[in-house]
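What you see is the complex with one protein chain gone and the rest in place.
The block that comes next holds chain A.
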Amino acid sequence: MGGSFSLHRRGFIIGGASLGAGLALGLDIPGGPKGALAADGAPEVNAWVVIEPDDRVIIRIARSEMGQGSLTGLAQLVAEELECDWAKVTTEYPTPGQSAARNRVWGDFSTGGSRGIRGSQDYVRKGGAIARQLLIQAAANQWGVPAKDCRAEKGIISHAASGRSISFGKVAAAAAKLTPPNDVALKDPKDWKIAGKGVARLDTADKTNGKMIYGIDVKLPGLLSAAIKDCPTFGGRLKSFDKTAIATLPGVVDAAPVGDSAVAVVADSWWRAKKALDALPIVWDDGPNANASSAATAAWLAEGLEDSQPAVVGNSNGDAKAAIAGAAKMIEAVYSYPHQNHAAMEPLNATALYTPERCEVWTGTQNGEAAFAAVVAASGLPAAKCEVHKVMLGGGFGRRGFTDYVTQAVLLAKQFPGRPVKLLWSREEDMAHGKYHPVTQCRLVGALDADNKLVGLRIRLSGQSILASVRPEAVKNGLDPAALQGLVATGDAQLGYDIPNLLVEHAMRNPPVPPGFWRGVNINHNALYLESFIDELAHAAGADPLAFRRGLMASHPKQLAVLDAVAERVGWSRPAPAGVHRGLASFMGYGSYVAAAAEISVENAGRIKIHRIVAATDPGYAVNPAQIERQVSGSFVYGLSALFFGAITVKNGRAEQANFDTYDSMRIKDMPKVEAIVMPSGGFWGGVGEPTICVAAPAVLNAFFAATGKRIRDVPLQKLDVGFV
């Protein structure tokens, strides 16, 4: 205890796994990319696989682990093709600097959009398969036999005819010198032995004993700690601060501007830095958004729902306007969805060490390469003189795909050259400067014919575009393709219904509150809008909500299959227990088909008890069904927290919520068991971290309607005085 912690370079690279050997960091701060095998000299068979002489297998993972389990899933895919002994597998992160120096050999580092596995499964499996072939070839060369007569299994290469066998570790060094084959055949998933199984995560043990190192835990010799305040008004700037007022406070080193909108106090501990920051007189220039408010935004978005206002068409077929004009029955409703914060448990932080010769950063990031680019830009140094060391993320949910906090750490560290500076945001700073779930409203109009069949549907979204803010080049002719996730005809989030006359429009309106990708993000509100409204249409048609949906899904068999699966499991065809009411929702997102059924009871008109959740996912291939179940149950905690409590409201240009007392989250008492049905149908690769979050809210809202006859079209429930029992 007490100062016994020492940093090992390798310990950083592998993100906390225990390894005895390694270069003690001490005052010898790691230099430039040395090639990933430099850590302890073990042979790198290829970029993805290192095999130690004692047969331990180290699999390189480029994507970030933030709880979603893809570190384990990706290792399973590599190990499957490698034919190694799973019990001997550990993982490590290559650094973005190493990847840059090696022509991006590890591909994309970004970890979001539930792409961790589906976005790299092909090349990581090939990496494992090529490594296997090299190992087999090396053994065959040693024995003087054809490689085709040898096989690998559980880390042992054998030659049946001669009865010889040898372990991977014995031939790894020779294998590393061979020329890799250009192409390899991958296994049929039906033959998987390691992938496809619910093996335990590889990163659990250190998460139960306090040893896992997150960014907040990084220690370096001579470390300074910093607390920061960015102008609390969105888009405002720092005018001045009076550091003489805190100069004599204990432990304070200095106060310094960070960019043109923030000020940080640097001290010998974070607690002292934060205390001094709270005491620092700061004058802000509130800038152009000083009067911005959620109320004004809501009125502006409501205007965007009107046909007289400009909008772009995102999906259409037939003639929805004519169908609605000629309808026997027209149903119309307006829904809205607020800004929400990610509120990952670990507040944002990054530790930077800058000298005029070199800049290194240690941080939890969902996008190592973007963080690396931010370090290069902020330091002003060439890429070859920069490095980012990824550590475990205390949650990401999209927020840690941004690099604002990395840039801040570097800009600050540049003012203290030679001293590592750990910049840690307070929770209050995290609430004040999110990259929030976008704010939208939606007007839906449905047309039923005389037989109560749905003949036309208009969906008009008004509101914020993430891409317009973070990747404006992706917005073409005013259309943000991501804004219409789940409502479009093609891609990985397709509308799951056949609507004979359909018109989906988006009136983009961007308030001055920075939006960002969020767990599930656009499918969350789009599913709430559509799946609540489909329920409204079913009731207007006098139809059972399941039967009504099924009638619209003839050409969406996979979507129908997940819906049927939850309906069957929850017992939709039979009455619910006395006092319990059910709701359904079904949607597609991130390449997977999902559906949910909720059973709830409602007391005193506004106290909800959720008794049961059934959720089905068809992700195509299920690399680790046990972890998929955990992602599904966790997604309901995140999604229902958002439904019940999630709103960042703006007044005088500032977020009104400051901490978990005003931005609450579900507790264990509120959460029922989620019965996850994982039903991979094969032939495609869908994501699993996010898809089911979008069916959480509409399933519960539809159950709430079944229980009370009251349709909720504005969330979170907290503001309607609806909460948990």
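In this section, contacts are C-beta pairs under 8 Å (C-beta built on N, C-alpha and C of every residue); 3 or more make two chains touch, one makes a residue touch a chain; residues count from 1.
We adopt the following convention: contacts and distances are computed from a predicted model.
Of "(2Fe-2S)-binding protein", "LLM class flavin-dependent oxidoreductase", "Peptide/nickel transport system permease protein" or "Nucleoside ABC transporter membrane protein", only "(2Fe-2S)-binding protein" is the UniProt protein name of the chain excluded from the display. Summary of contacts with the chain left out: across A:Val45, A:Ile58, A:Val376 or A:Leu393, the touching residue is A:Leu393. Between the chain not shown and the residues A:Pro146, A:Pro250 or A:Pro356, the one that touches is A:Pro250.
Residue A:Lys207 is the one among A:Lys154, A:Lys193 or A:Lys207 that touches the chain not shown.
Looking at A:Asn315, A:Ser462, A:Ser635 or A:Asn702, the residue that reaches the missing chain in the full complex is A:Ser635. Check A:His159, A:Lys229 or A:Arg272 against the missing chain and you find that the one touching it is A:Arg272.
Residue positions on chain A in contact with the hidden chain: 1-5, 66-69, 200-201, 203-214, 216-217, 219, 225, 250, 269-272, 275, 343-347, 392-397, 424, 426-427, 626-627, 630, 633-638, 641, 659-661, 665-669, 671, 673-674, in rising order.
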